[in-house]
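Structure, as structure tokens:
A protein chain is absent from this complex, but the other protein chains hold their places.
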Amino acid sequence: MVENPYLPKLAKIEAIKEETVDTRTFKIKILDEKVRNSFNFTPGQFVELTVFGYGEAPFSITSSPYEHENFSITVRRMGNVTRGLFRLKEGDIIGVRGPFGRGWPIEKIKGNDILIVGGGIGLAPLKPLIEYIILQRRLFNNVILFYGAKTPKDIIYKELFDIWKQYINVELTVDFAEKDWGGHSGPVTVLFKNFKLESNNIYSVQCGPPIMMHFVTRQLLSMRMEPEKIYFSLERNMKCGMGFCGKCMTGGRYVCREGPVFNYSEVKNFLETPV
Amino acid sequence: MSHELIEVKGVPKVEGAVDVVVKLVNDNFKVEVRAREGIRLLERLLIGKSYKEIPFIVSRMCGVCPIVHNITSVQALEKALSIEPYEDAKSIREAMVIGGHLQSHLIHLYLFTLPDLVGKKNILEILEGKEELVKTVLRLKRVANHITDTLGGRAVHPITPTVGGLTRYPSKNILETLLMESTLFKKTLREVLEPILEAEIPKFENRTQYLSLHDSRYPILEGKLSVSNEIFFEQEEYENIISYLNEEYSTARHYLINGKPYMVGALSRLNNNYSQLCDDAKEYSRKYRISFPSNEPFVNIKAQAIEMIHLADKIVDILEELTSKPLKQENIKYNIRPGEGVSISEAPRGTLIHHYKVDESGKIIEANIITPTAQNYKSIEECLQNYLTTLIGEKLNTISKEVEKLVRAYDPCVSCSARFLREH
Amino acid sequence: MPIFLDRIMKYYQLIGPVKTEKGVSFEYVSECDKVDLDYLGHTVLPPKKFFFPPIEEMFAYEYDETGNLRIYDFLEEVSKGMRVIVGVKPCDISSLLVLDKVFTGEYNDPYYTTRRNNTLVVGLTCNKPKEYCFCTYVGSGPSIKKGFDLLLSDLGDMYLVEVGSEKGWKLTKFNLDIFNEAENEDIKERERILLEVEEEIRKKGLPNFATIDKVLVERFLDRIWDDYSRKCLACGKCNFTCPTCRCFTISDEPNPDLKSGKRFRIWDSCHFLSFTKVASGEVFRKDRPSRFKQRIYHKFVYSINEIGSISCVGCGRCIEVCPAKINILDVLKEVIVGGKSVSAKVS
Partner (left out) sequence: MNKIRIGIFSLSSCEGCIVQILNLEDILLNLLKKFEIESRILGTQNRTESYDIAFVEGSVMSIDEEMELKKIRRMSKFLVALGECACHGGNFLVRDFNVGEILERFPGSETWYSNPIDRYVRIEYYIPGCPIDKEEFFTVFKSLLLEKFPEQISNTVCSECILKENNCLIDKGIACLGSITRGGCKAICPTFNRECYGCRGLSDDANVEGLLQTFKEKNIEPPTHLTLITRREGRKT
């Protein structure tokens, strides 16, 4: 019988970490050793995660590509699958398919300056890229991370920023600041005030709510960044992950198979405006 | 001087919400049976609507006996338009109605009444030790529903009956399957009737009048009206015999004959039509020494059981007849014309009257619907008053239980009846 | 023909066009004389439903007593038994060829491909087009060159049979007693009938669809779409009756014991608001025009990039079943002719 790519591979929840009130990071270990060993991904790819009885939903892999035994996803409680996932505890069984899709263009951006822009939980698919960059720091030039969240409480991976700051520039902002918040406030675009394009050898990668990506892209274009160097990760209703079910199709492209990472010169010819 | 003695809020295990209040007025019991369902103004709602929509809307009066409401209205409208559908369509409708009766009786006898008879609280308590019985009953219920499902499209709020015939006719295959199922039903039914027929019921007599259809065959959808086998009259004359009255405390209308309460339902049907029963049904009533006419309201329960035997026989006959020859799958063609039609049928809970006046464009200009339970309210009240006098000295708790039991024996259907309208 | 079908039924499950009280539809056949090979045009649902059913159980899961989770793959059921589907018209065969390309490639859809491999296709050339047929304009009828194991042509008193594959050849080889060598005249007769059909469809005078994708790309923001989507009832019938539409959704259903359940896939329609809805509640095609366009653009534009050709096979089903009688040919004509508004018709 043929291999059935729709069957989830069983996996175990190894650890659960509370990121914010409604966001958790799940560390997952695939049970079958063979499957586990062949599970390789590039930053930006996603898995289809099954909570049995609740269904399946796509989640970006958020752990470092150098982590082999486990991988992690960061989940905000939203729909049925996430509600089901939040009911589970360490040791419970879930299902995994994937990894699927096209991740960040690592080979292309090597040797260049990189601007990373994340919004809210959109930092999740960027995290493995950041960790890759840090581990291969000398392969990259200047690297800046702009990250925006709704309030200081909604910032995910809080404990990592200090580590990251040792290797790359990090700027944070929140939409709604509280008294003891010393940093920037406002949408992530406020961080562009002091930002100048110093060379043509710069790529930008971004992930966040559609509205954020819309404005950041406008901003970058107005700064004359080349369209093919502006990358983002699209969120769509990805079900099968293989370009069959048609639900994620945007402008004729399957986000699950041909994306979720696209550059602006690709999508600007889409008939539908994706961001 | 009046004070409230007992109040049963929301009698359990009946269809719809009804409260019973027992008052002591000048040392006499006064019972009020209060329908609590919201006023649902059905007749008024029908006015101005096309005759085609009527069967659809009226089945929504009641989720337990929607089929008979639906088909009775179809028949009344056919009379108003002066048409009569082909025999096969009529037979299929009758089969549907019988399916509805069977499932309604099964619910009433086993889910609602059996716990009373064996001194249990509800069906769950019966499950212990009697699980097989309940399983068989549920299986029978499924067959009864399957008959209405396949012929009517749906057991609750049927789809196919329409003025002139049916919107869709069953295939021969389907009818043959149903014949097989109902033959099995007929056989299995006898296995489960014993606990009902053998059960002890309170010995209590209450002389009253009994209204039902009366015909050369056991009546379901056709016949003259008969009051206690003494007075007979045509369906169209019902308004001369039955009068109504509104009670402030209830959302349902109350009815009287000769200014006195009367009873409708299985007991009335058997009192008025015992000789038309099939032999098997008669044999069972002899075997368990249940004789008709009877003046015992609790016998209504046993009457339903006896009636089921007859109906199960009848449905097999109908399906045999339908499968024995090619089925006429055709509706009567007709023109819309002004007219008036009354159709009276026997719903599971008793005599059901639908009466419509239609104008030249097929719109309803007058409608009157009298449901079985509405007719029974006065009888229930009278009966309870008499019953209570036999219970004097018992604990209040026991009395409440007995009150509930008697109300349940009538098999009331409150949502049907709640249509009383305060006239301004 | 009944003899042939009868013999097929000895070894295969037979699927064919069957007369029902509502018309003709493809069904499993238990008595071969129920097969109606004279059906006009096409069935309401295409034979696609036997390769990609409207609701399909994918797998079941269950926790056993020790708490281990087991998965039972329904694909095992799917791969059992061989089937023969007879009487498939060329337009429907073409649609299977489209689906073949869609469901294979970088990944394979095993549910679809298993059924395809288990099923022999006996085609039937078209002798008479129906009102909305336009197969000749998209090159999918009235006959076809590939995609069948056998291809029948009704010549009145007999069927001309063309063998299209090794499997098809075997089907005839074991039944040589009921086959005769075809004569040239028979082949000519078939050509004559096909030409007649082509001629009849040609009379409809449709524009050339060769460059339809380019025209559509230019007219993506035309008000044609607003006008039509005021008419479109967004009911999704066109999707479900289309032989090449194949979008689906996946959902889980637990059993009441909460320890087991099933996963299904169910046909979905790009006309429904929920189609692009994500967990956060965001809908990516909120307005009706954008959803109205998706089906047409997928078929005539995106498909070229995806499988190398448009994916409309000209069966006309979507026109026939549309409650608002939106005719995709009118839409395309208007797109080609250029912006003639339909608002006059609408208001």
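Here the chain labels run A, B and C in written order, and each chain numbers its own residues starting at 1.
Methods note: a contact is a pair of C-beta atoms (placed from the backbone, for glycine too) under 8 Å apart; a residue touches a chain by one contact, two chains touch by 3 or more.
The model shown is predicted, which means the values in this text are computed figures rather than measured ones.
Looking at the complex as a whole, the chain kept out of the display touches A, B, C.
The chain omitted from view is touched by exactly one of B:K141, B:K186, B:K314 or B:K378, namely B:K141.
Within the set C:C235, C:I304 or C:I336, the residue that contacts the chain not displayed is C:C235. Within the complete assembly, B:V64 is the residue of B:V64, B:M263 or B:V299 that touches the hidden chain.
In the complete assembly, the contact with the undisplayed chain comes from B:L111, out of B:L5, B:L111, B:L256 or B:C278. Screening B:I6, B:I159 or B:I241 against the full complex identifies B:I159 as the residue touching the chain left out. In the full complex, chain A makes contact with the omitted chain through residues 53-54, 80, 83-84, 87. Residues touching the missing chain, restricted to chain B, are 10, 12-17, 36-42, 44-45, 47-50, 53, 56-57, 60-64, 66, 107, 111-112, 115, 121-124, 127, 131, 134-135, 138-139, 141-142, 145, 153-157, 159-160, 162, 167-168, 415, 418, 421, 424 (touch as defined at the top). In the full complex, chain C makes contact with the omitted chain through residues 20, 22-23, 25, 43-45, 54, 230-237, 239-241, 251, 253-258, 267, 269, 272-274, 288, 321, 323-325, 346.
Everything below uses one rule, namely that only the chains that are shown with their structure count from here on.
Each chain gets one centre point, the mean of its Cα atoms, and the points for chain A and chain C are 38 Å apart. Centroids built from CA atoms put chain B at 65 Å from chain A. Counting only residues that touch two or more partner chains, chain C has none. Per the touch definition, chain A reaches chain C in the complex via residues 1-8, 10, 50, 52-57, 78-82, 93, 210, 235-237, 239-240, 242-247, 249-253, 257, 271-272. Residues 58-59, 61, 69, 71, 73, 75-76, 79, 102-103, 105-111, 113-114, 217, 220, 246-254, 258, 261, 263, 265, 268, 270, 275-280, 282, 284-285, 290, 294, 297-298, 301-302, 305-306 of chain C are the ones that touch chain A when the two sit in their complex.
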